[in-house]
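Report on the following structure.
Note that one protein chain of the assembly has been removed; the remaining protein chains are unaltered in position.
This part shows chain A:
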Amino acid sequence: MVDTRRTVEAVWRIEGARIVATLARVTNDVVLAEDLAQEAVIDALRQWPEWGIPQNPGAWLTAVAKRKAIDTWRRRERLDDRYQAIAHDLAARAGSEPDAWEPIDDDVLRLVFIACHPVIAREAQVALTLRLVGGLTTEEIARLFLLPVGTIQQRIVRAKKTLTAAKVPFEVPDPSEWRARLGSVLGVVYLVFTEGYAATSGEHWMRTDLANEALRLGRVLAGLTPREPEVHALVALMELQASRFGARVRPDGTPILLADQDRSRWDRAQIGRGQAALARADALGRGRGSYALQAAIAECHATAPSVETTDWARIVLLYEALGRIAPNPVVDLNRAVAVSMATGPASALLIVDGLADAGALRGSSLLPSVRGELLARLGRAEEARSEFVTAAALTGNERERGVLLAKAAAL
């Protein structure tokens, strides 16, 4: 039996972004476009069980939403010229060929940039991107982030109000802003991925569904901006990191760290997709940005048969390059780990102590957990234990806490 609600959701998932983008083009108002599309979805839920699912459901939803747009404008007491022209244009075309529905990729790209617009708070950008571009319902987003539906709803409503108040036009950014704005879009996608890859909260070490949503968004974005190396690089990074999902947890949910992972369980097809995406980024010949460098590091791990045979010297170089173009204490910490593998724990400890002295990463479990690891390898068990206990107290992830306490106890 066909469950209409789930079918409508599936159609929305596939066509939602294109429907809203098409409507936003004719109305020049993303917020109105989204409202109209949602009303059309409600109509579908009511009518499809009775009349059957239309031949081209995306075109049906768009046509219904356009009719609603016309009705909205006609009801207004005084139509201004612009709306009158649009309404007239829409009305003229509404009757003819509802299947001639040709949404343009550029419209979807505009939608992406608006969902990640800097006037909106980062967490609202995330919710809006998943809703408008990813075609997820508010309930699905809430489930993915383990948050109450009301919280996500509030973020979306607020974001829409902000977009309206800021009079954000339905346009891609100017060339002068392009790089920064694209960076913001990539940041949103990667944030969704990392939240899934190493869940910062909750009882699960990773949330595969969330990471898969990010990958899907990344692939959509790569299709929209094929000339942007960092977009392909981000897809590469996510594919390569996600290739390890099958090996990262035991059946009972406890994490398995990189060194202990059964590499035969890494997804070879996914590694291949990641490498192909990185090759696409490199082929554009504009050098490696921060996502490409991170993807290259992930590729070193993904293609090494074991921890011992990993090219740690190359990983150190890549981290150095990354630290220069995108200075970040987490990158320095990762570089320290790579240095410990390439040349030993003593030189790595110098880097970590430097970070600690500078007050970097205060309040995060990362620094004490790495420092504990290095001290343990140097045979300084007492200090190592104290670092692991400190790290365990700082982490918000229950699984990670278990691993850290086990390390402290083993010393």
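In this text, a contact is a pair of C-beta atoms (placed from the backbone, for glycine too) under 8 Å apart; a residue touches a chain by one contact, two chains touch by 3 or more; residues count from 1.
As a working rule, contacts and distances are computed from a predicted model.
Remark: of the listed names "YCII-related domain-containing protein", "Metal-dependent phosphohydrolase", "Formate hydrogenlyase" or "Carbohydrate ABC transporter permease", the one matching the undisplayed chain in UniProt is "YCII-related domain-containing protein".
Contact with the undisplayed chain is limited, among A:126, A:217 or A:384, to A:217.
From the set A:74, A:161 or A:250, the residue in touch with the chain omitted from the display is A:250, counting the whole complex. Per the touch definition above, the residue from A:70, A:307, A:321 or A:405 contacting the chain not shown is A:307. Summarising the interface, chain A meets the missing chain with residues 3, 6-7, 9-11, 13-14, 57, 105, 136, 140, 212, 215-220, 223-224, 246, 250-252, 256, 259-265, 269, 273, 306-307.
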